[in-house]
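The other protein chains are all here in position, but one chain of the complex has been omitted.
After this line comes chain A, so read on.
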């Protein structure tokens, strides 16, 4: 894998609410990126906290930051400290569970399980890797490695002939330019996952058009914050 190119504002930044860039700002970003991936309204979120997140989340405000993120707040939002109360007012159920997500996981890892208004469960796992930077490592059972810095499409699909061409054709029709694309095997042998980094933000129309392609099982978008 290519070395990640950090910019100067990855280092001098983010401008954020304290006290911890990895436990507060990174947590808020994880929450907000996850909310974006889910893309629909939800009734509740369960947070499975791993490693250092599990040990120290209360003292670092990780709980408030994660909830602020799923409510759509940025890491620099002065309301971040009131996020738990705000979730309660909105009637969104929140639960924190200390969990062992596996020894290979980064110490600051959380699995978010959203219960959508449609009654579906969507789970997303990500890590806060320092300085407020994050990486999303799993979306609904599919391993990925997404920083949330670039607009990215995740398309889980059946292994059908010509399906890659059909998906990229839809992108072309929606005026989306592909930057980087890779196709990975899924845990299921008849399925694969396309990870497509694109140049512009991904709207709901694009997601709808792709989900209509025959053989597509799941489509998710990550738009940078």
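Quick note on the criterion: contacts are C-beta pairs under 8 Å (C-beta built on N, C-alpha and C of every residue); 3 or more make two chains touch, one makes a residue touch a chain; residues count from 1.
Rule of thumb we're sticking to: contacts and distances are computed from a predicted model.
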{"item": "Name per UniProt, for the chain absent here [options: \"Oligopeptide ABC transporter, oligopeptide-binding protein\", \"Protein arginine kinase activator\", \"Cytochrome oxidase subunit IV-like protein\" or \"L-serine dehydratase\"]", "value": "\"L-serine dehydratase\""}
{"item": "Which of A:60, A:111, A:156 or A:220 contacts the chain that the document leaves out", "value": "A:60"}
{"item": "Touching residues on chain A - with respect to the absent chain", "value": "3-25, 51-52, 55-56, 58-61, 76, 78, 80-81, 107-108, 129-132"}
